[in-house]
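For reference, the structure I am asking about is given below.
Just one protein chain is left out here, and the rest sit where they should.
To keep things simple, chains are lettered A, B and C as they appear, and every chain counts its residues starting from 1.
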Amino acid sequence: MLSANIRKFCFGAVMAVLAGPSLADLPVETVAVATTPPANRYRLYLSDMVISHFIDGKLLILDGESFKVLGNVSLGLTGHATLSPDRSEILVSTAYFTKLNRGERIAELDVYDATTLKLKAEISVPSKHAQSMPYRGAVRTSADGRFVFLQNATPATSVSIVDRVAGKFVTEVPTPGCWMIYPAQSVPNRFATLCGDGTMLTITLDAEGKPADRKKSAKFFDADEDALFVAGEQTGDNYTFLTFKGNVQVVNVAGEQAVAEKPWPLLTAADLKAGWRPGGYQPLALQEKSGRLYATMHPKGKEGSHKDPAKEIWGFDLATKKRVARVPGHHATVLAVTRGDEPKLYAVSTEKQTIAVFAASDKLKHLKTAGPFAETATQLDVQ
Amino acid sequence: MLSANIRKFCFGAVMAVLAGPSLADLPVETVAVATTPPANRYRLYLSDMVISHFIDGKLLILDGESFKVLGNVSLGLTGHATLSPDRSEILVSTAYFTKLNRGERIAELDVYDATTLKLKAEISVPSKHAQSMPYRGAVRTSADGRFVFLQNATPATSVSIVDRVAGKFVTEVPTPGCWMIYPAQSVPNRFATLCGDGTMLTITLDAEGKPADRKKSAKFFDADEDALFVAGEQTGDNYTFLTFKGNVQVVNVAGEQAVAEKPWPLLTAADLKAGWRPGGYQPLALQEKSGRLYATMHPKGKEGSHKDPAKEIWGFDLATKKRVARVPGHHATVLAVTRGDEPKLYAVSTEKQTIAVFAASDKLKHLKTAGPFAETATQLDVQ
Amino acid sequence: MKWFDDFFEGGTRRAAQSISRRSAISRIGKLLVGTAFLLPVLPFDRVGKAVAASKDKHDDDTTCEYWRYCALDGFLCTCCGGSISACPPGTEVSKVTWVGTCHNPNDGKDYLISYNDCCGAVTCGRCGCNYNIGERPGYRMGVHNDINWCMANSSNTYHCTVAAIVGLGES
Partner (left out) sequence: MKWFDDFFEGGTRRAAQSISRRSAISRIGKLLVGTAFLLPVLPFDRVGKAVAASKDKHDDDTTCEYWRYCALDGFLCTCCGGSISACPPGTEVSKVTWVGTCHNPNDGKDYLISYNDCCGAVTCGRCGCNYNIGERPGYRMGVHNDINWCMANSSNTYHCTVAAIVGLGES
């Protein structure tokens, strides 16, 4: 009588009630909660603001080889995520309203264990976090992981300093006219920020995390003529940026004042004539070990085309500053490349929400295109 | 110098700063907040749980002639909406978590003005509201509008009684094994609910809204053999339901005990042989003035097909109980028909999120298909 | 838990027994009660295809046609960072649940399957599956699938659904 089974359906403690002696060939199982598998260098962190429901943003964690979903972390209302230096924690700068779209606004830095994805800490901060799309640099840790820097905008811009070790907010540093956070590698208590007047502002903190020094660099870019994309790639104390018109700008943030190198162009005269420009939300990826730089490029670029998806992805040799690869663009607006050996380049289309993956050797080799993932993802980080 | 303009950009009080003497042919405008236009009989209320972000459900208000969006009301976490008897208020039974997906759960009945869509009242209720898809009957008012009845499920079922006039929760009435709320029209303090044992339970309240009497009807349906769809149509004290196998069941809820009429079949012998069955979330619409009943029908129906979208929409004459219309189904899973003269029938596809509209004369005349609207809408109410 | 006692002392135990006496379910030869949660995302017309599932998908637990999912309605945890019997990291197992009996084509046996929703994290939204065989409206709550079975957890956010073997199905 099958009907006998149905008496057993119940609403709680199914295991306790039903898991009697197993007569089955297949073993009885207990429902558990998984942890993520050990991270390898191809783990991806895709930040999705979910524009149509942007109180419910999402960080999707993916295996960049199998494209299996490893887990999700809530980003809340226009939240921003970053990884701790040792990759053991995911830090989310976000806010909540007590009644979804009204009530009290609660702002905090949420700390998740990167293996269990469990919430480890909630650190209250001033209710000012930048309600922007996910961009690298909206939240970053100091090089030693002790401090966490949170970009604010009210729209007046400032940076909140959180002491991760003490688990508390320290202070707020005004950074008027400046945007995004670029920590130094060799000086843990230091970060820089890009300013609209074409400089970088460097903030140096004291041992408690309070600002001890602030110095502007010399002017090195012109936000009207050729603005910098803010999504830069870090290699040690250097940050590499692209400009709207396709120049590469390296800035060293180790000192009390940031020092900009001489920019160099991605474009040949012919490229320039065809109007090639970089475009997207994270248009640059830099692979340190192999000395390669990748960019999302579109032709016939003009004022206002700086978020256009890629028609092609170009690869450059950083030593020779010459193009060494040129492949179809897969509508990419976001690039990221893995660290170390056997690098893979990932190209996200914000429009299609697909991820194309390439073997990042000299000639980019398209391996597959996976997805769609997420809804309106604009930031991709690698392990 | 165009550049002079740009000095004027500012972040607040634009009107105050910029609205000087108008030199323009077009007049200077002040940004205001709209109210909805006067409601006509074709106003539609579409409930969308937004399954992929279901903490952020939405009630979309549409003009059923132009299909212009008139406004949105937040449904929160699996919220349910109903209209006050005079159509002046939208009542939403919902819950919030203080931190989106965690924290404290706040349950309340939210009252919105149906013209301004402003929140008028928030009435705290026990944290038990049924976290189900939007279905008519999950929240209803008493016929006089004084009381509001909220379906609960923990999963134990009960009904919360709210005094709308006093603005407070009154009591909770246990309704084990019963589901959805069917208020009487002629006795304001009375509602019925459908029970899994094939009966209806009638609850009669005292003047304060506390249960004074509860009586079960005779058994009139068999949830195993031929279950009732819960989305019924009200005409006075009568509710008309469809069964999974295509029978029409009218129940009168005026008395202390509900009284079921003899069911009648939609299907001819030939229809039965072809396996036609109703399907969807709101598979029935009834137009009282013209005496017509409409149903979403699919052929080759079987156990488990009761949510299948319509292959055809059928119209019946309630007087003769004969089919008088038969048109393509537009994948409909939800039907609603307007009241009074010149009725229009609306057919929502939960899959495609389109709304097909028909002139609901004897022969259903397809006027247009609009949308997509919403994401996973399953309930449509008319003015 | 209080509600648990209330629930079984109320109408639902009676409802369950009623189902057991003469059930639409028994006529289809398998116990396909309940299902996890809610409506499908897309497509809505997958309904009932379990019976005619292609053989090669019976063993792929990231497809709706996997044999254990015969009574599942929701997002598959195998697509969301979990496994066939483990909730994804950062979620919690639902406190309330329901069972179904599914036929394993590989050994020809029927297994009793527990469907647990995984709760507390943002909705996964991947691999939505929907079967309504044996499903009934909420007046038969134990076999109702248009409702959130994370409802009794401290966080009600529904993430996905697992399908664990809890024993052999009786036959």
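To be clear about the criterion, contacts are C-beta pairs under 8 Å (C-beta built on N, C-alpha and C of every residue); 3 or more make two chains touch, one makes a residue touch a chain.
Please read all numbers here as calculations on a predicted model, not as lab measurements.
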| item | value |
| --- | --- |
| Which displayed chains the hidden chain touches across the whole complex | A, B |
| Hidden-chain contact residue, picked from the options A:S93, A:T338, A:T354 or A:T378 | A:T378 |
| Listed residues B:G71, B:G103 or B:P328, member touching the removed chain | B:G71 |
| Touching residue (missing chain; options A:V33, A:L46, A:V139 or A:M180) | A:M180 |
| Contact partner of the left-out chain, one of A:A130, A:V162 or A:I203 | A:A130 |
| Hidden partner interface residues of subunit A, rising order | 49, 51-55, 77-78, 95, 97, 101-102, 105, 130-133, 135, 153-157, 174, 176-180, 193-197, 223-225, 227-230, 281, 302-309, 331, 333, 350-351, 376, 378 |
| Missing-partner contacts on subunit B, residue numbers | 1-12, 14-15, 18-20, 22-36, 56, 58, 61, 69-74, 112, 115-119 |
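Heads up, the rule we're going with is that only the chains that are shown with their structure count from here on.
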| item | value |
| --- | --- |
| Distance between the centres, which are taken as Cα means, of subunit C and subunit B, whole angstrom | 26 |
| Whole-Å separation of chain centres (CA-atom averages), subunit A against subunit B | 42 |
| Set of subunit C residues in contact with two or more other chains | 7, 19, 23, 25, 96, 121-122, 152 |
| Set of subunit A residues in contact with two or more other chains | 11, 56, 74, 119 |
